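Of the protein chains in this complex, one is absent; all others appear in place.
Should a chain be cited, it is by its letter among A, B, C, D and E, assigned in written order, with residues numbered from 1 in that chain.
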Amino acid sequence: MRLHLVNPNTTASMTAKIAAAARATALPGTVIDARQPTMGPVSIEGYYDEAFAVPGMLGCIREADRDGADAHIIACFDDTGLEAARTAAKAPVIGIGEAAFHMASLIAARFAVVTTLSVSIVPIEHNLRKYGLAERCARVRAAEVPVLALEERNVEALGKISAEIAAAIRDDRAEAIVLGCAGMADLAAELAGKHGLPVVDGVAAAVTLSEGLVRLGLKTSRLGPYAAPRAKTYAGLLSPFQP
Amino acid sequence: MRLHLVNPNTTASMTAKIAAAARATALPGTVIDARQPTMGPVSIEGYYDEAFAVPGMLGCIREADRDGADAHIIACFDDTGLEAARTAAKAPVIGIGEAAFHMASLIAARFAVVTTLSVSIVPIEHNLRKYGLAERCARVRAAEVPVLALEERNVEALGKISAEIAAAIRDDRAEAIVLGCAGMADLAAELAGKHGLPVVDGVAAAVTLSEGLVRLGLKTSRLGPYAAPRAKTYAGLLSPFQP
Amino acid sequence: MRLHLVNPNTTASMTAKIAAAARATALPGTVIDARQPTMGPVSIEGYYDEAFAVPGMLGCIREADRDGADAHIIACFDDTGLEAARTAAKAPVIGIGEAAFHMASLIAARFAVVTTLSVSIVPIEHNLRKYGLAERCARVRAAEVPVLALEERNVEALGKISAEIAAAIRDDRAEAIVLGCAGMADLAAELAGKHGLPVVDGVAAAVTLSEGLVRLGLKTSRLGPYAAPRAKTYAGLLSPFQP
Amino acid sequence: MRLHLVNPNTTASMTAKIAAAARATALPGTVIDARQPTMGPVSIEGYYDEAFAVPGMLGCIREADRDGADAHIIACFDDTGLEAARTAAKAPVIGIGEAAFHMASLIAARFAVVTTLSVSIVPIEHNLRKYGLAERCARVRAAEVPVLALEERNVEALGKISAEIAAAIRDDRAEAIVLGCAGMADLAAELAGKHGLPVVDGVAAAVTLSEGLVRLGLKTSRLGPYAAPRAKTYAGLLSPFQP
Amino acid sequence: MRLHLVNPNTTASMTAKIAAAARATALPGTVIDARQPTMGPVSIEGYYDEAFAVPGMLGCIREADRDGADAHIIACFDDTGLEAARTAAKAPVIGIGEAAFHMASLIAARFAVVTTLSVSIVPIEHNLRKYGLAERCARVRAAEVPVLALEERNVEALGKISAEIAAAIRDDRAEAIVLGCAGMADLAAELAGKHGLPVVDGVAAAVTLSEGLVRLGLKTSRLGPYAAPRAKTYAGLLSPFQP
Partner (left out) sequence: MRLHLVNPNTTASMTAKIAAAARATALPGTVIDARQPTMGPVSIEGYYDEAFAVPGMLGCIREADRDGADAHIIACFDDTGLEAARTAAKAPVIGIGEAAFHMASLIAARFAVVTTLSVSIVPIEHNLRKYGLAERCARVRAAEVPVLALEERNVEALGKISAEIAAAIRDDRAEAIVLGCAGMADLAAELAGKHGLPVVDGVAAAVTLSEGLVRLGLKTSRLGPYAAPRAKTYAGLLSPFQP
């Protein structure tokens, strides 16, 4: 099976780190085809970055879909461009945010999210509401750690994330924690051990869920909003992306 | 990996059929340990049957957990006794209803459920609300087919289920269908082909999800309502189940 | 009128205490027929105990219904087995949890619940959501007092409950308090006096509501999920409960 | 016990009819003190009538409260002025709409309302949402029968109401019916018999609920929005109502 | 264009202050026709005052409508009598509460309300839920300042309001503030400057919104609950208001 994992930002070192996390989880027969766009922001922190990460990310999706990907994983916790990607791909598409929310829902009545910056709290809350899982989430917390500060092991960042987890257990009745950034993939086990509760990383969650969809033969429905894009002209710089 | 699959009713032929469906989906290294209780109803149709299926089902969970199960699947679409099972097992527990709802949410904005009898509509609606996925579900429909009528290939039952799927597409804007009974596990592919949309069977969905939890090392959180039962006396007939 | 009051746990002294509270509220012509199962847990604290309390409780319901009960009261705040009981009885059935929520809704815009252990918070929240009254409830609080600690007057337990009431008024804008355990029935008046707000005990609330249903001639509807159980075989230990 | 029942419109014959229904339900020792305002509309059909019914109704509440009423019932299905009445009375206050919704919730998972005119659908829906019971209500239907057409037995009106009940069972999965007008109090038994499901009349429901509150010693909380009105000057025509 | 602005209380100095705020916002060609009833409370603080403010307010609406008002503004933050006013007027009607909520929703994902007394919190919460905007509101806070204390510049009142704004930013993640009383209209600019976030005053918001409705030719729909009142007799003191 061939899983296409796209890091929607343009930071190659982050792609490598996420791909390693994905490979550590994937089944023996699964190939992780990790890509990143050549255009767009170096990290995604808020709505503006998201908007400019999507075109390049969709380019990766289209290419990998043509190359025979069995499923696609969008490796940004905001699930950047997830819905557009579903219309663009024949294979199913999963965001690491939704993957983490669904997995956390299977092991806890109530979870909390710890993300990077507070500018991302509302977008994550909107996703939770769109997916239907807002009531399962006790609170979305921000550790106020920029995305790229997570590229390497960073004791200060780890401390801030750990403090938010402690607060979520104490103040929000959180029973499990969802780590709200692809760059936190390597911290889950350590934080779970330290705080004595399940800690869910979206990258690993998305790998098992997308392998599951492929094994079940389930693909995105074409009957509703995920119908294939209608043929039409795209002007200018973006004409290569024309459906 | 060892998955314990419990059919909460006492009909052995149905256990065999469900186990076959599970084995057809499971990973090569996964052992499906299918069980059924020796006490309780021959099928579960409504709240009363549920109540008397739970003790025997929990007995199976406790035994299989002691025998080293890595995860448990409750193979009744009402997710009978799911919450109690989570308190009783060290390993994670998944119901086939919730498994199907979560998987359907990854491939469609809006799905419909087709279950057996209308007496089950409200319990399923309550589960959807409890899980948070009620807004993702366009409608829960009943084909008015008794559970045990699904044991063998039954043309009349298939026709009724197919008619409800057609109605769900036409009237409810359903983009995908969730089959609302473990006994329908063998119909998914045929119905998907006929109606041209994804059809999700909960047994197969639960197999991939529980394998996913095991591979991710995720277990039920003990911090909230799924804490292990407190030690106490159980009187009479049920004293063997004392925590 | 004959009200059957079932304490779903097997602790006879608790049944006697609850029955006394019920008799103190009941109309002159009402007979309180208090029962408890001979099988199951000595107290109900969480989902596992609930699951094993239900069969014996339903046995009491079926017997009392045959003996001519005009209504049934389930005297556990989790409303253990309420829905199954409705299918099993010709007479209407009320849980003391729902009784308290409905009565509190008539005298306050916003109430809080003070229950025994935090393991019960989520089950009570789920009930509130199922009944529709979740938005009326400011918060479910746990005093961390085990159920059986309430059997006799217990100054320490009373102090903990009182402290949670004070916190609910100060922090949650609670206008009324619902006591979240049948064993707290004798504390309502004292706590109402102390804190200067209405305090609702579910046992007394359920007595007046069930007398009301009987006087109005209202019985559980058979058109939906509370239809009588379908005839079928129950195997083994639980075969006496076969519908 | 002394129950004050106020018909908020000025039609004395309707007051008499409602009072008779209340007396037929009340306990032997209960006195029904039925009143109606001397100012305001002859019937309440929509927001404008409501606005002008409230002052006179509140006058009745204040007088009856001073006269020693143990509880007040507002006998208009829109629960006209209910919240203001709660601030004005020492005794508890119940609206017949909320009374019917709460009672119906105890005997059915899902009920429908059949009211007089479609202009009342939205106000009733808003009440249901305010009380928290909107999800319990399958649909609010209007029979397009004016309020005063219900004063005497009216075969045509009965036929229209009966047709809406049939539609609610067939199309809305209604398990019980709430009659949405005080003037329908005499039709409940006949319609229940005809359609084979529970039919709830708010007047009778409110009598048993208010007797229940009195017997439980529960009064409206003063801690929130139902605090007694602050002393202040009222100008002109309405100065007699000054708090 | 002619905007009728009605202050539903009888305090003329407050009408003058509100009218000045409205004129400061209105378009050059807009005439502000400010009125107040001659009957009813001098200020509106809670449900009881509301009930007695409505008849006089509706009288003003009817007269101004006959005098050719192009739109009506109800200048009390509780939107007192808004729905009845819509049935009574040919021209559209806006409450300053709803005006402020809608405008705040256009500039912030999440706003907080700071109102006068805590007795108004629940009525405002109910309005927010009725309008659909409850989830946009982080919290309704009360500064515990009586309405008439806001008539003149009052340093103590300003300090209390400012303290609640600071708390809303710090504790509620409020991004914008809605001032919850017509009497606060003159404080918006000062508080916005001090706290560095948008502060919305309902009077000014309602002026631009009602001018907008008039310019768009939009009037209240007559198809639903805002149909014109049915002709009928009103008895006694209130007969002049008969439809």
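Here are some notes:
FYI, a contact is a pair of C-beta atoms (placed from the backbone, for glycine too) under 8 Å apart; a residue touches a chain by one contact, two chains touch by 3 or more.
The model shown is predicted, which means the values in this text are computed figures rather than measured ones.
Under the touch definition stated at the start, the shown chains contacted by the missing one in the entire complex are A, B, D, E. Screening E:Gln36, E:Thr80 or E:Thr220 against the full complex identifies E:Thr220 as the residue touching the chain left out. Although one chain is not displayed, subunit D still touches it through residues 121-122. Contact residues of subunit A toward the unshown chain are 10, 37-43, 45-52, 54-56, 58, 81, 83-84, 86-88, 118-123, 126, 129-130, 146, 224-227, 229-230, 232-239, 241-243.
Residues of subunit B that touch the chain left out of view are 109-110, 173.
The rule we apply is simple: only the chains that are shown with their structure count from here on.
Any chain that touches subunit D and also touches subunit E is listed here: C.
Averaged C-alpha coordinates give centres for subunit C and subunit D that are 28 Å from one another. Distance between chain centres (mean CA atoms), subunit C to subunit E: 44 Å.
Touching two or more other chains at once are residues 109-110, 121-122, 173, 224-226 of subunit C. Arrangement of the chains shown, judged by which pairs touch: an irregular graph that fits none of the line, ring, star or complete shapes.
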